[in-house]
Structure formats: C-alpha cells, structure tokens
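Removed from the display is one protein chain of the complex; every other protein chain stays in position.
Chain IDs A, B and C follow the sequence of writing; residue 1 opens each chain.
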Amino acid sequence: MSRGSRPALRLVAATAASLLLATTACSTKSTEASGDASKPATGTGVTDTTIKLGVLTDRTGAFAAAGKGVEQGRELFWRKKNAAGGVCDRKVEFVVKDHGYNAQHAVSAYSQLKGEVLALDELLGSPMIAALLPDLETDEMLTLAVSFSSSLLANPYVVVTGATYDIEMINGLHWLAKNGKVAKGDKVGHILLDGDYGQNALAGSRAAAKDLGLSVVEHKIKPTDADLTAQVAALRKDGVKVVLLTTTPAQTASAVAVAEAGGYDATFVGSNPAFSPALLKSPARAALEKRLLIATSIAPFSATGAGPAEVRASFVAAFPDQPKTNWVMYGYAQGEVMAQILAAACRDGALTRPGLLKAFQSLNNVDTAGLLPPLDYGKPGKIPARQVYIVKPDSSIDGGQRIAEEFFAAPLAKQYQS
Amino acid sequence: MTHLLQLLVSGVSLGAVYALLALGFVVVFRATEVVNFAHPALLMVGAYFTARFRTVDELPFPVAVLLGVGVAVLVALAVQFFLVRRMSGRSVIAVSIMTIGVDVVIQTEITRRLGVDILPMGDPWQDGVVHLDGLTIPQTRIAALVLSVALLAAFFAWFRYSDWGVAMRASAENPETAALMGVRRARVAALAWAIAGALAALAGLSLTTFPAPGLEPATSAVALRAFPAAIIGGLDSTAGAVVGGLVVGVTEALAQGYASELSFLGLGFHTVMPYLVMVVVLLVRPTGLFGTRELHRV
Amino acid sequence: MTGPLASAVTTTPTAVLSVDRVTVRFAGLTALDRVSFTVAPRAIHAVIGPNGAGKSTLFNVVSGAYRPSSGTVRLGTADLTRLAPARIAALGVARTFQNIALLPTASVEENCLLGRHHLTRTGFVSGGLRLPPAWREERRHRARVAEIAAFLGLGGRLDTPVGQLSYGDQKRVEIARALCVEPALLLLDEPAAGMNAHETARLAHLIRDLRDALGIPVLLVEHDMGLVMGIADRVTVLDFGRRIADGTPAQVRRDPEVLRAYLGDDTDEHGPEMRAADIETGSAR
Partner (left out) sequence: MSEIATVARRRARTVSQVGRRARIVPLVLAVALLVAPFYVDAFWLQIGLFGLAAAVAALGLGLLLGQAGQLSLGHSFFVAVGAYGYTVLAAEDRTIGGSHQFGLGLPPLLAALAAVLLAGAAGLLFSPIAARLRGIYLGIASLGLVFLGQHVLFNAETLTGGFNGRTVPEFTLFGFSFGDLRGEALYVLGVPFGREEKLWYLAVAVTAAAYLFFRNVAKSRPGRALRAVRDNEIAAEIMGVGVARYKAYAFLVSSMYAGLGGVLLALAFHRIVPETFGVALAVEYLAMVVIGGLGSADGAIAGALFVSALPTVLERYAGVLPGLAAGGSEGVTPGVAAKFAYGAAIILILLFEPGGAAAVATRVRTVLSPRTSQ
C-alpha cells in the first residue's frame, strides 16, 4: 500500500504543476488586474448608469424586526430618489444579503459584496459589525452601520447615523434631573445587555452620573434572559428610583411590568433599541405607558415636522399593512445620508472608495429634515450627533411613540468626548 | 430578608416551570431512552398555537390553551410515530441527535411564523399581582405554580396507581419482562411523548405570560435550562426532575438577585450557574442525584 | 511443541493460575463464596456448574472485570487481584466472551490485531504520521495475525467484516483474537454454546491442539458436559457460588454432591452411573 502511494503522489504533484501553468494562462480572474493604475475615477460597483451598494441585514435572525423597517425606509427613499434621476446621473441599486444574525454568514456574504459594490448602505448587528471591522478598513469600504455605539467611530469607514448610546443615556439622565426625577446623591440602576450596546450606554450613564453626582448600580444580562424580576427586586432593595434599560424590547417590558405590578415607583429610561411598538399589545402596555421613557435620536413614526410627515405618507401608501416603526424613519434617513455622501463624491469627481471617504468626511451638517438630528461628520472619530428626543410609549398613535421632548442636547452631551 | 424571600418565591415559581419541562424529558427518556433535544420546539409549538388561537382566532382562553396543548401533543406523537419509532434498536445517541434535527426544523418554522412580532398570550391574569406579607407575586406565577403542582401531583398519582403508569414504570425498568407481561412498548412510548408535549406546552404558556410580554423566538432558549435540571435530578428519575427544576430555578434567581455580590465572577454569571451546579453534581454522582447507576455486563 | 504455532512460544516460564478463597458480593448477594482452585501448567481446566453458580463471575474476577470482596488471584507469582483488566491482559491472560464481543463492522484481521494491543507500541503520533516504526510494527503483527487465523481455519476470511460471518466462525474469531494476545493463560467462556455436535467435536480437537501447540493452560467454562468430560484434565464444580467439587473428570462424575447439584435431591431408580451418563450427554442443561 505504501509502495503504491508514492508514485501516485509524484503523479499528482507533476500533473498539478503542469495543469497549473497551463490553465492559469487563461484564468478568469487575471484580466481585471492589468489596468488597475490607470482606472478612471469610478470604483467597484460603479458604471456609467448605476451605482451598486451593498446591504448586509438580518431577515431571519434576532433582529429581523429592525432589519425589515430599515429596508422599507431605504426602499421608499431610493424609489423616490431614483425616479428623480438618482445621484450623479446614475441610478442606485442594491445587492442585499441576509446574514441571519450569524457572524460567519456575514463574513462570507461580505466577501461577495466587496467585489461588487462601492459601499455598504447597511450593516446590521453588533457582532457582525465587530467581525467585519478590520475588513472594512482594509477594503476602504464606507459602511453605514445600524448601531449607535461610539466605539465604532474609531474606524474611519464606519458611518454612524444618529446619536450614540452614551449620548442617549447622558441626555436621558439630564432630562430626568431637570424634571426633578433624580437629584444629587441618588442611586440609579442600569440593566444592560452584554456587549457594545450595553457597554457604550453604560459609559454614558457613568459619565452623566459623575456629572450629576449620582451613583450607578449595574446589572448585566444576556439576550436570553426573559424574566427580570430578580434584577428589579435587587434594584428596589438598593433604593434605586431611576432605572436605565439597555435591553431588548421583551426585557424592557418584563422589567417595567414587574416594577409596576410590585408597586415599585421607579422611572425607566430606555435606549432606543429597547422599545418596540409590538410591546403595546402585551399585558405590559399600561406599565410602559406610565413608567417608560426612551431617549432616541430617531424621529418617532408619528413625529410632526416635514421630514417625518413625508416619510409617513409615503410609507402608508406603499406598505399599508406593515408595522409602523421608527426604523422606517431611520432607513429613510440613512438613504438621505448616503445620497449626500455620493453627491459630494460626485462633485469631487471621485466615485471611488477613497473618494467616498473624503466626501463623507467633508460633510459637517447633514440635514434629514427632522428624521435625525443634524449630523456632523467633519471631525473623524467624533460623535456625529448629540441631540435626542425623549419619547413616551403611547398605544393610541401609530408607531406607539409620542414625543415628550423635542431634540435637545444637555450641556454634558455637547462636550462629551469632543 | 424580604429581598431573599422575594427571590426564593420567584425562583421556586420559575423552578416549578423548569420542573414541568424536565419531567417531560425524563418521561420520554424512561419510556424510549431518548434524550429529546426537540423539547424546546414542543414548547414553542404549544405556546405559539395557544397564542394564535387566543389572539388571532379570539377563542376563549381555556379553549385556546386546550387546543395549543393538543397541537403540541400531536406534534410530539408525530415525532414519536414517524421518526423515533422507526429508529428503535439504534443507539440512544443516534436517536437523540436525530431529535436535534427535529428541533431545528420545527423551531425554524415557528420563528418564521412568528415573524418580527412579540405574540401576546392574552391570558386572563394579565399583569395582576398578589401582595403577600410584603412580597409581590404576579398572578401568572401563582397560576403557573398551582398548575405545576397540580400537574406534578396528578402525574405522580397516575404514574403510581393507574395501569398505564405501572406499565410505564415496568417498561422503563425492564423492557423484556414488561413485554412478556403484555405491556405494549409502542403505546407506552407514544403516551410518554404525548405527556412530554403537553407538559412542554403548559411550561411554554407559563414562560410567556406576565412578566414576559409574550412569545418571541428567544423564548425557546429558556427551555435549554431544563437540560441541567433533568440531569441534576437524574435522567431517569421523575422525582429527580422536580428537584432538579427547583434547584435550577432557585439558583438562577439567587445568582441574579445577588449579581452585584457575585460580580467578581463576571457579570451575567447566573446563566452559567445551572451548568456549574450540574457539573458538580455529576462529579459526585455520575448519573444525577436520583438517577439509577448503570450496571455493566460483559 | 511442533505445532504450527510453536514459533510464537517465547521462553516465558509457564504460568500457573491460583485462585485463593475468592469472595464476590453484589448488593447483599454472594456470587462467589471463598472459591479456591489452581490451574496446572498445560492443563485443560474446566469450570462447570448449573446456571447462576458463579462461573461467569469467576471469569470476570480472573480477567479483572470484577474486583473480589476478598481473596486473591495469582498468575505465577503476579497478584492479579487489584490490577486493572488491561494490565492483566498485558500479563498474558486472554479470554473469549460468551456473548460474542467482537467489533462487528471491523474485519477479522482488525479484530485480531486488537488482541495484540499490549504487544504493540504505535501511538497517535507515529500511527498518524505513518512513521517507519509504526508501519514496520503493523506489518510484522499482521503477519502473525495471519498465521493465527490460518491455524483456526480463518485464513481466507481475514478481510471479511466479522458481522458477515456465521456464528461458529465468529466464535473462532473470538478464540483467534484471544490467541493474538500471546496468552500465558487462555480463558474460554462457553466456547461451544450454540454449536452443533459436529462443530463441538471440532472445537474439542481445536482446544487440545491449542494447548499442545502453545503449551499453555486453558481454563474453560462450559455447559456442554460431553465436551468438558472429553477434554478436561481437571474439573472444578461450582454451585451457588461455592466450590463443591474439584478433581479429574472421573472423580467429579462420581461425586455425590455434584450429582445432587445437577439432578436435585430426589433419588430414583437410576443408579449413580446412570446419572453420570446424563451429565455426559449434557441433559442436565
């Protein structure tokens, strides 16, 4: 047996080598590489008539709800924009991939996208974003991340559209202080999910607590924790009056409802992903309406103002039966941001990846007509928006969120990490 | 002190639900020697159909529950009849791995049907609570506890005294003799799966009512805790399942409630606690607290 | 000593098995009660007794599967009592199993090579990398396996999966595997079970040939009285875990206690000799 295998090996090696030489002469991949240096100022995914953008979203996994709203918002924006002639005389098209909230699938899909698209119009899911961070930088791939973590800002190619989680918490706590819900010396609770989402919000609550003379009691939980009775009981024991929630919507409902049921008179402030209008159909509705506030830079579905009103009208016309969430507003706003970046790059005459980055960093006041606060991308690595809404759950209106306070930024929020 | 009591109450009521789940595992294991990894799927099926019948078809709650349990039982029976039964004589591990496939398929379908929403259960208790000596206990938890205790009592009474129960015990203890005595193993196995389906559905109901907002895909992750519960008690001990469930429920609640005191172990340690307890128990008793030790013959 | 297997016999001194007051208890039940006997060099030594007499327990004690509550088992001068079964095998105690314990999907050759585990050294690294010592060792031992298999008439079946063999052939593979251990003592656990008269007769020859070729003692548990009385040099009789007789077949055959154990207490018109005939034909089974 061993005698037979050696000539075989030699045969394999010889044939392989000769085939290698013979076949690579006509390799399908080699042709592209030749004229790389003298390419005109259009990059991957750009032709004379179209610009291709990539979307890496979650349609089947844990964040499918958010993913769907964002997709609908994007579709509304680009349908209109493309009908009006597109950007830079080109129509914008999308290559959409579903990673199902699995980092491996995201990396695989990305390796396809990177050869086909100019930039990523959407990348959803913290673990997937984290997994792709180094590749985005190597590939110079400008990416609109559906995440509000300020840690992402370290990567120049990641575009955060809105106020970050830490800013949300800073503004939230300051708003409570202004309205007499907390005072110097108080303890505030913070129930947070593991990871970027929770950590970034915690950085904000810690900074605000320091500023306001408060102390923070932390409870870290996992996405699979369904019942927060024990955490709420522990916070109550500690005499906490205000609880910050950087959680999933179901966990928010659990925490608030448990407190209400136990007669625990606390106020809850949620990060923006901590709430979903679907909660208002659950038994927790009354408790949420009574005790929860959300600090968010995304306009609620029913926000007044020109931008939201227009999106609302076109959404109801296009998707009459679909859930009305502020993710639609967000998706639409992302479209606006991407359109402005592309337009700026077009003006500079460089529809390439480096051109896009340069254009992006030149935008210091992106206005989305009230969908998001004004965005300043002129200072790389810095937080782009510092204003938030304070909204209250309200089952009587579309989208389930009523504005309690229009865009504002607390003094600390304005100078935090600036 | 109130804090501790509150945690214990919360832990026991959660533990009772785990006990229902663990009992389902154990019953199936005793009857068919299969570790049913599709148990979380049965839970999802039961809870999903209960919620659907209640909130979409607007049936009265008890009817919706009965129908939901019925669907879970049917699914369990289908798994036993079309899949597990056909694999009789194969290694326990092979059949158990097969149920992983069943779990994947069923859960994918339920998650797909659930879509993006949280499906409320529409139960009559809603967010009602009972105040008791400084403790606050949600009505749903009391209902879950009463339901669990009633089901467990009924099960054990039936298991001990009814002909079927005797048949099941005989079949588990000595299959050959039981067969000679005329116990039809296939029927006993079917019965065990039906019981497991019903228990899982009712546990699912308990896990999705207040303070949980309703059924969501993540609900099934809770069912995984029944694994350590069943193992701690011993996979072939029905009483062990109850003890294991309570141990896991109370451990988890305590680890959560005293999270700040346990922070040196890393935040979120409560999710690891049940498994840690399980490994310790297994090191002392390799077949769980009440499990029978295997005898080896050459 | 001139048989086909003679080349295998190394110069080790012939071992003698001595079982000394061995007691085994399971949860209150005494399976063996102070059982003693010795196996002489080159002896074919049978252990007989009714069902539940403790024969299999005795085998399990000797091969190390059970640890006795008290008493000792010695192979030559080595104390086997506290040794792990694998160590006992390494000392040259090989056995067959009553319910065939072969790897059904593996070939005859593979099954036999398992018997040579303690005689070979190849580990994960040298085996995984096919280092020269590994394949040299493999080749050498495969050759020896082929010899042993040929001796047992399995020469043409080396590559056949054991599961496809007839019951009788599987029994012979069991013996071949035990021989591959190069045993100093061979234990056969009911080798004739399930065989017809013709096969049993062939087996009797085989066992005698083995003893002659290898020069080792054979300890066998057997129900088939014909076989036992025909080939055994010495017989130990167990009943309810106690040794009730020990001696040559002729002595045992006439032992009143043995007769009582096999036929019950009632005396009838048959004389002792008649009962012995019953024993001989195996009707006591």
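Throughout what follows, contacts are C-beta pairs under 8 Å (C-beta built on N, C-alpha and C of every residue); 3 or more make two chains touch, one makes a residue touch a chain.
Just so you know, these numbers come straight off a predicted model, no measurement behind them.
Colleague: Going by the touch rule at the top, give the shown chains the omitted chain contacts.
Modeller: Touched by the chain not displayed, across the whole complex: A, B, C.
Colleague: Just to verify: which one of B:A94, B:L132, B:A150 or B:A186 makes contact with the chain not shown?
Modeller: The missing chain is touched by B:A94.
Colleague: If the hidden chain were put back, which of C:R21, C:R67, C:R82 or C:H117 would touch it?
Modeller: Hidden-chain contact among the options goes to C:H117.
Colleague: What residues on chain B make contact with the chain left out of this view?
Modeller: 35, 83, 86-87, 90, 92-98, 100-105, 108-109, 112, 115, 224, 227-228, 231, 235, 266-269, 271-272, 275-276, 278-279, 282-283, 286-288, 294, 296, 298
Colleague: To test your reading of the contact rule: which positions on chain A touch the chain that is missing from view?
Modeller: So the residues of chain A touching the missing chain come out as 4, 8, 11-12, 15-16, 19-21, 23-25, 27-30, 32-34, 36, 57, 59-61, 67-68, 71-72, 96-98, 100, 102-105, 107-109, 111-112, 114-115, 126-127, 130-135, 138, 151, 154, 194-196, 198-199.
Colleague: Can you name the residues of chain C that touch the chain not displayed here?
Modeller: 63-65, 84-86, 88-90, 94-95, 97, 101, 103-104, 106, 110, 113-115, 117-118, 120-124, 127-130, 134, 137-138, 177, 181
Just so it is clear, only the chains that are shown with their structure count from here on.
Colleague: Chains in contact with chain B and with chain C: which ones?
Modeller: Neighbours common to chain B and chain C are absent.
Colleague: Let me check something: if the centre of a chain is the mean of its CA atoms, which chain is farthest from chain C?
Modeller: The most distant chain relative to chain C turns out to be A.
Colleague: Which chain wins if you rank chains by how close their C-alpha centre is to the centre of all protein C-alpha atoms?
Modeller: Taking the mean of C-alpha atoms per chain, the most central one is B.
Colleague: If you average the CA atoms of chain A and of chain C, how many Å lie between those two points?
Modeller: It comes to 73 Å between the two C-alpha centres.
Colleague: Could you check chain C for residues that touch two or more other chains and list them?
Modeller: Within chain C, no residue contacts more than one other chain.
Colleague: Across the complex, what residues on chain B touch chain A?
Modeller: 2-3, 6-7, 10, 14, 111-112, 115-118, 120, 123, 126-129, 131, 136, 138, 207, 209-214, 216-219, 221-222, 253-254, 256-260, 267-268, 270-271
Colleague: Spell out the residues on chain A that touch chain B in their complex, using ranges where they run on.
Modeller: Contacts found on chain A: 60, 62, 64-65, 68, 194, 217-231, 233-234, 237, 248-250, 253-255, 257-258, 260-263, 276, 278-279, 281-284, 286-287, 323.
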